[in-house]
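Handing you this structure, nothing more for now.
Apart from one protein chain that is not included, each protein chain of the complex appears where it belongs.
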Amino acid sequence: MEWQFFTEVLVGGLLSGVMYSLVAIGFVLIYKTSGVLNFAQGALLLFAALTFVSLTERGLPVWAAILLTLAAMTGIGAMIERAVLRPLVNQPPITLFMATLGVSYVVEGAAQLLWGTQVHGLDLGIDDLPLEIGGVLVSSFDLFAAAVAGAMVAALTLFFRYTRIGLGFRAVADDQLAALAVGLSLDRIWTAVWTAAGMVALVAGLLWGARLGVQFSLSLVVLKALPVLVLGGFDSIAGAIVGGLIVGAVEKLAEVYVGPFVGGGIEGWIAYVAALGFLLIRPSGLFGAKLVERV
Amino acid sequence: MTIHEVLLSLDGVEATYNHAIRALSGVSLTVRTGEIVALLGANGAGKTTALKALSGLLPAERGQIAAGTIVYDGGDVTRRSPAELVRAGLVQVLEGRHCFRSLTVEDNLIVGGQVQGLGRAALRPELERIYTLFPRLRDRRKTAAGLTSGGEQQMTAIGRALMARPRLLVLDEPSMGLAPLVVEGIFTALKRLNREEGLSILVAEQNSTVALRHADRASVLETGRTVLDGPAADLRERDDIKAFYLGFGVGGPAAPAAA
Amino acid sequence: MTDLALAKATASPARRFSPALPGIGLLLVVAYGILPLVANEYLFDAILTPFLALALAGLGLNILTGYAGQVSLGSSAFMAVGAYAAYNLALRLPGVPFMIDILLAGVVAAAVGLLFGLPSLRLRGFYLAVSTLAAQFFVQWVFNKVGWFSNNSPSGIVSVPTLSVVGITLDSSAGRYLFALTVVTAVTLAVWRLVESPTGRALVALRDHETAARVIGIPVLRVKLLAFAVSSFIIGVAGVLWAFAYLRTVEPAGFNLDRSFQILFIVIIGGLASLRGAFLGAALIVVFPLLLARLGEALLGGLFDSGVLEMSQRIVLGLLIVTFLITEPAGLTALLDRAWNRIAGRFRRTGLPITG
Amino acid sequence: DEQYFPLQSYRVGPYAAGGTGFFGGFIDYLTLVNNRDGGVNGVKLTWDECETQYEVERGVECYKRQKNRPGVAAWNPLSVGIAYAMIDDVGRDRVPLITVNHGRTDSTDGRVFKYVFPLLLNPYSESSGIVNYIGAREGGLETLKGKKIVVLYHGSPYGKETIPIYQLLAEKYGFSVEQVEVPHPGNEQQSQWLSIRRTKPDYVVLRGWGVMNPVALKTAQKVGFPADRIIGNVWSNSEEDVIPAGDAAKGYTAITTQASGAEYPVLQEITKTVYGAGKGNLDDKKRIGSVYHNLGIVNGILNVEAVRIAQEKFGKRTLTGDEVRWGFEHLRLDPKRVEALGAKGLFHSINVSVANHEGEGRVTFQQWDGAKWKVVSDWIAPDWALLRPIIERSSLAYAAEHGIQVRDPAAEEASN
Partner (left out) sequence: MPAVLSEPLFSPAAGAVSSALAVEALSLSFGGVTALSEVSFAVAPGEIRAVIGPNGAGKSSLLNVVSGLYRPDRGRVWLGGHSFASVPTDRLATLGVSRTFQNLALFKGLSVLDNVAAGLSHRLRAGVFAQVIGLPAARRERAEGYARAEELLAFLHLDGVRDRPAGTLPYGMQKRVELARALVARPRLLLLDEPMAGMTLTEKRDLSGHIRAARDDLGTTIVLIEHDVGVVMGLSDRIAVLDYGRLIADGTPDEIRNDPVVIDAYLGVAHDLEAGEGI
């Protein structure tokens, strides 16, 4: 019984962790090409989910809503490139980071201005009745989410492995001036990657939206993704998954087994503290690229 | 050697940084197809600024072209993105190396070749070409460029530019930090490319001895202005001009006054 | 060099004569002599006092982020520490003068800051930035969890006692403003001395090139931790002002992540590594949304409900931030300098070219 | 003459759903009174909104600005944080501060908190009401003995506030209580619900907030805990809390001070005359009669009636804040008066006095059937005898700390 409960918590944690990874992947994409933590990822997620729900609520079929939302995300990606990234080329990362905060205001505002501030339910048609496997409770919805995340990671990993684009991405993140000098089209790279981040945001937004309802708080799920990022490494897709699993498991086990001794509610920070402890051993995360510098 | 039409021309270019610091106040310069032009000048004369201006990199440094025209291959460079210029064959080796530090040396070269859009197989001989020119890079090809020695980084930067198969190669202080044999090797190789493939070259150099020995023509900048433009041979041979350039009698370019 | 190297055009502590000196005198005259006479309660409580508190927090963060180059996303946690520490000191040590409480509250915040600054010895860039969030969430949790800090107030929100300094009770808006102004002036003066001192120089050295700094004998670890301590101290004092001079209540939720970002905004929009920057940034962040709101209301209030207006303001604010960063990544300070130079240049006739 | 209601509303941000509903209802009711009656005895009601985004400092800014307009009747921030920051100021400015359904529990003691009114319900009476309901459902309070209740609370001051009171209730009625925190914002509750699944409690009380509520219901479904054994508190009782949970919310029951639904005469009237004339405040007419909207309407009724009562004493003109405060302290609406106001069944009654600023509100319980709330209980009274002493202990401590002279209700009534 005790062992079974432990397994349940662990499995539950791992599956929650995958949900975090889903959000983290969006961050990784942007970080890989600009060395910047994109704080607008949460806003993108909100925007995507809100657009999708509002469209379906207005009677559009699901496929059309998805296509339209994707189009919108592409538009946003292109706009961000044109209006923000291009003029800020070759600026220090902190400046870009602040700019993404500005962008998040705009996107958040626009999302709610367009679609209102109401809370929407989102039903993806996936039942979430309790499912017992060998006496251990598993959520069917989480399994589905894990499958989606797995597929996404696989696709992105293959993409980076079998195209040379990944190399260009890293080059841009390393040195934008040099990237310009060797003829990389930063505009195209950035538009592409922000669009991709928008699509990841849509997927994450739909899955999280089905759990939380589609509302402003959706943008707060990024806070769950940040410890995942530092743990796995900002620039590693695989790291996002592994980090997510670790964070999810640590968080849940800590809450259940340590929480009661300190009054509970430690989930909010335990992941950060754990990630921090881990970073002290590996300063660039599990799979993150090590800082390269010499004199 | 065949010298044809004008490939690049700067005319009365003025440039500022941040709309405030004026770095160029009248630079004129031409490079014809198949020509090697040396751009000389003391510290802070504006060589780097001029080169960045002509390859469209000034905006990325928060610099602006305030006046004048820059025409490459019949088109205004300010109208084209740096990437388009590279695709049109105008490739620059930046001052201060600027390698992609977390990429391996070989990946640096590959990124340089990406504008050519070559496949994996076609890339091989291109890489070989660079490794023949810089054997040292072959040994270090799996090391992150950021960890290699200063000279190795300089070789990587030059090799990376050559991977794009430029028509006009712009070099900003290529000799910096390189062993004499290597400098000689580079200039010899460039000269050969120039002869055999008609590669045009614009090179900014402090090491005027080497530069003048290989250049067809030379331009001298002083405090952001072109003060001399002529056949390299003249500068090479005429001591009065050399002395002039070296700073005698022109109020020490080494320590110009501050703003 | 950290990968967040902030470099580019940042101020240099060694500037001997600053044309701003008479300006500062003038500002002080206005702040002390004129404003208390002409301002009303709204101006004090809704604009000036929060402006002062936030400017001070910005100043504190600027030491860490602008000068020492360490990005922190957890500033408001240290504000909370300062506020709660002052509350408890005032509550539990009733005999102690409030000025001492403030200092001690700052010291407590500095100690906590030091603790959370330890990872900076190993971490860089965004890794460090994200780990400062641990401070943000942990501190908020503690104040929420441990009833002792809020004197077991069931709702966790505490009302702070009325300010009284050297026997004078400052419960009017103007009084609280003058108190905040005095604290801010004093701290700013000290900070100015600090950044102009060799230690201030060491901070920037560390930011710009850590290895070189170590080689020339700057005690890197000590200076880094010092930056965290001093910065947290000041932010803690800002928290005291926030709680005692401004809101007069303290709750953990008031010191959330948004507040931390707000402070970071102040520093970056105002100008990294510039004291003026913190004030300019705070002015913008406090005043601009209000202006925007009033303007929106006046122009469009009849047409749309306040939600739509608010949303539009959010968009405008976001756009403004981006626009600012684009026109001058070095912040308002640099923007003003440039404008000033241009005006001065007019008078001096064209002073260019400036080469070498 | 005009009587002005400054509204520190919030229509954006994470709490927008509550803000739009509540302030929408409030404004709709004021509009109705103006349109139908030409105001209160000819005194027109005015208002304006100042957006706070639920942030304290914005609320303060609004206060400082809006208070300069003449004829302020009362403040209704619907935010504990903003209310706290205003307590000193309303005392000095002598204007009542209404914190319907929330706020400082001890401000129920009007002897200490002269200008603060946590009308209808405070956190303590809410908890007591919930326990009474569970008792009634199980067949009497005695049957609670040996039962197991888990309180799942939001990790914030608001969430923690009732910890001692549940402890006290458990001791009194002999059930065991386990109080479990969900960290803000509450979008992850896997571990809490797995623990609940292991504990197998008889009931779970959901003291949630915002996104925490639908997630709780969904996660409960995931671990197989039946929704009809989950009882929500007053900030977990709206449509916005259950709709996102979809089917998982079916059977969930929550406390409320005012029923939802648009069938009450006052709502009918609002629908017809206000929305009919295109002057309604809600963008989405479907939300008419929703929980927050109705709370806003009830809040409107209470404010307007307080003004009316005060007018009877002070004259039919623009009143000062202090006069309106007097009106609130004599706000007595019995079921008959409530019916006359067209709100029979919408809320029960209220009986405010100098000593009791809450008004002995009664609560009812509604169950979500997948599409709407259905009232499933009588109007239940909390255990006032148990709560009053705790409240007084806290308020008197506050008075001592802040040097406030405790009022003597008898003397005040006599002087009036």
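As written, the chains take the letters A, B, C and D, and residue 1 is the first residue of each chain.
Note that in this section contacts are C-beta pairs under 8 Å (C-beta built on N, C-alpha and C of every residue); 3 or more make two chains touch, one makes a residue touch a chain.
On a predicted model such as this, the values are computed, not experimentally measured, just so you know.
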Shown chains that the omitted chain touches within the full complex: A, B, C
Selected residue (touches chain absent from view) among B:T16, B:S81 or B:T148: B:T148
Touch criterion as defined above, residue of C:L194, C:L290, C:L319 or C:L336 at the omitted chain: C:L194
Touching residues (missing chain, whole complex) on chain C: 5-16, 190, 193-194, 197-199, 201-202, 204-205, 207-209, 211-220, 226, 230, 273, 356
Residue numbers in chain A that touch the chain omitted from display: 294-295
Contact set of chain B toward the excluded chain (per top definition): 17, 21, 42-45, 48, 95-97, 136, 139-140, 143, 147-152, 154-155, 173, 176-182, 184, 206-210, 246-247, 252-259
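FYI, only the chains that are shown with their structure count from here on.
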Separation of chain D from chain C in steps, with touching chains one step apart: 1
Identity of the chain that, by mean CA position, is farthest from chain C: B
Separation of mean Cα positions, chain C and chain B [Å, integer]: 45
Chain B and chain D: spacing of chain centres that average the CA atoms, whole Å: 73
Interface hub residues of chain C, defined as touching at least two other chains: 141, 144, 307, 311, 314, 329
Touching two or more other chains - residues of chain D: 11-12, 16, 20, 155, 183, 283
Contact graph of the chains (line, ring, star, complete, other): other
Chains touching one another, given as label pairs in label order: A-B, A-C, A-D, B-C, C-D
Residue ranges of chain D touching chain C (in the complex, touch as defined): 9, 11-12, 16, 20, 49-51, 53, 55-57, 60-61, 64-65, 68, 80-81, 84-85, 87-88, 104-105, 123, 155-158, 160-162, 164, 183, 281, 283, 394, 401-402
Chain A - residues contacting chain C, complex: 31, 35-37, 83-84, 87-88, 91-95, 97-99, 101-110, 112-113, 117, 223, 226-227, 229-230, 234, 262-263, 265-266, 268-269, 272-273, 275-276, 279-280, 283-285, 288, 291, 293, 295
Touching residues (chain side chain D, partner chain A) in the complex: 11-14, 16-17, 20, 155, 180-185, 187-188, 190-192, 194-195, 197-198, 210-211, 214-215, 218, 221-224, 240, 243-246, 248, 283-284
